[in-house]
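Missing here is one protein chain; the remaining ones are kept as they sit in the complex.
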Amino acid sequence: MSIRVQSAPFDPGAELNAVHAGDLGVGAVVSFVGYVRDINQDASIEQLFLEHYPGVTEKALTKIRAEAMQRWPLIDAHILHRVGPLSLAEPIVFVATSSMHREAAFAACEFIMDYLKTRAPFWKKEQTSSGSHWVEGRDSDQQAAARWNTPEKDTV
Amino acid sequence: MSIRVQSAPFDPGAELNAVHAGDLGVGAVVSFVGYVRDINQDASIEQLFLEHYPGVTEKALTKIRAEAMQRWPLIDAHILHRVGPLSLAEPIVFVATSSMHREAAFAACEFIMDYLKTRAPFWKKEQTSSGSHWVEGRDSDQQAAARWNTPEKDTV
Amino acid sequence: MLTVQFLARYREELGCESEQLAWQNEWHNIDHVRQFLIARGGVWSVLSDPRIMCARNQDVCSLQEPLQAGDELAFFPMVTGG
Partner (left out) sequence: MLTVQFLARYREELGCESEQLAWQNEWHNIDHVRQFLIARGGVWSVLSDPRIMCARNQDVCSLQEPLQAGDELAFFPMVTGG
């Protein structure tokens, strides 16, 4: 799979099982699934809309994946993200990393999520009973991503 | 599911999908799957045998899960571990955590794995072409678990 | 010439998806174009957002990224995917 941006729903369980893919060298698979919640910042959500920047999104995700593959001894890394209208409880994003030992898979999966949350051009618009509004970026996401900064890297 | 120790194989994808379980408050699910690898410390593995300490294993896992639930704002946490004979590429362990936001789910899933690796009574015996031998504990697992020590906690 | 796109909330608040600007030699980086747009006043103050992000030729980059005539720029709010 590696990188996929799609409007069609997906099955996280099927994606998870596909990560091992019969590779006998894989000892550890860490996955993250993000779901549409019914409440966000006290507002009751009816539907979520995911806008993205076609072409640029895929490039940004490819770059994030490549950086993870370079930083940790991974066997593979996968990123799958929905766009368009999403219903409550639907999976929004699936990220999975595979490696021989668990340390690399855990760190890389969290790294990819932190970078995706701050560098990949996706925007959430929430529809509530009182209308729709754009979700505000969280400062905590910026801080989470900043943890991975190394002195020699000064990317934005 | 919460805690299960079983000799029967399991399907990680089905377990992952069951974690969300229609709970509209779940925003994040992090999972870990450990698989039987074909090579360990340069030896070619033919089969793996997992011994455990019946009753005590379940208690140890229940305690680890409870500590994770207490340390982080989790919605739920699940631990599933195989025992007995396992073939190459089979899943050995599945750990999953669910929460509103990803930070708690990531930290708790890694915590559970680190504690399981150092406190839950399971022992691996590898069968190779030249006979079988018990797997040695890794010092790196002890160090990984020690990261979670807090000054007021002095458990072994 | 320079193509500038606006995405998500910016597109909605500006009522503008993209525009073509006549190239100006004093534009050395993306922030100079942003200042030019803000100087129009009114709704364009949306680009004063301290958390603004941008891309040049289909790559997310910083406001200090150098640019040249013919480039395709995009301005967008802090991302909120995942």
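By letter and in written order, the chains are A, B and C; residue numbering begins at 1 in each of them.
Assume a residue touches a chain if its C-beta (ideal position, glycine included) is under 8 Å from a C-beta of that chain, and two chains touch if they have at least 3 such contacts.
Just so we're clear, the structure is a prediction, and the values are computed from it rather than from any experiment.
Q: Of the chains that are displayed, which are in contact with the missing one across the whole complex?
A: The chain that is not shown is in contact with B.
Q: One chain isn't shown here. Among B:His20, B:Arg65, B:His81 or B:Arg102, which residue touches it?
A: B:His81
Q: Which one, B:Leu16, B:Ile45, B:Leu74 or B:Val93, makes contact with the chain that was left out?
A: Touching the chain that is not displayed is residue B:Val93.
Q: Going by the touch rule given at the top, which residues of chain B touch the chain that is not shown?
A: Looking at chain B, the ones touching the missing chain are residues 34, 50-53, 55-56, 59-60, 81, 92-93, 113, 116-125, 134-138, 156.
Here is the rule we use: only the chains that are shown with their structure count from here on.
Q: In whole angstrom, what separates the CA-based centres of chain B and chain C?
A: 48
Q: Scan chain A for residues touching two or more other chains and write them down.
A: 34, 113
Q: Mind pulling the residue numbers of chain C that touch at least two other chains?
A: If we look for residues of chain C contacting two or more partner chains, we find 82.
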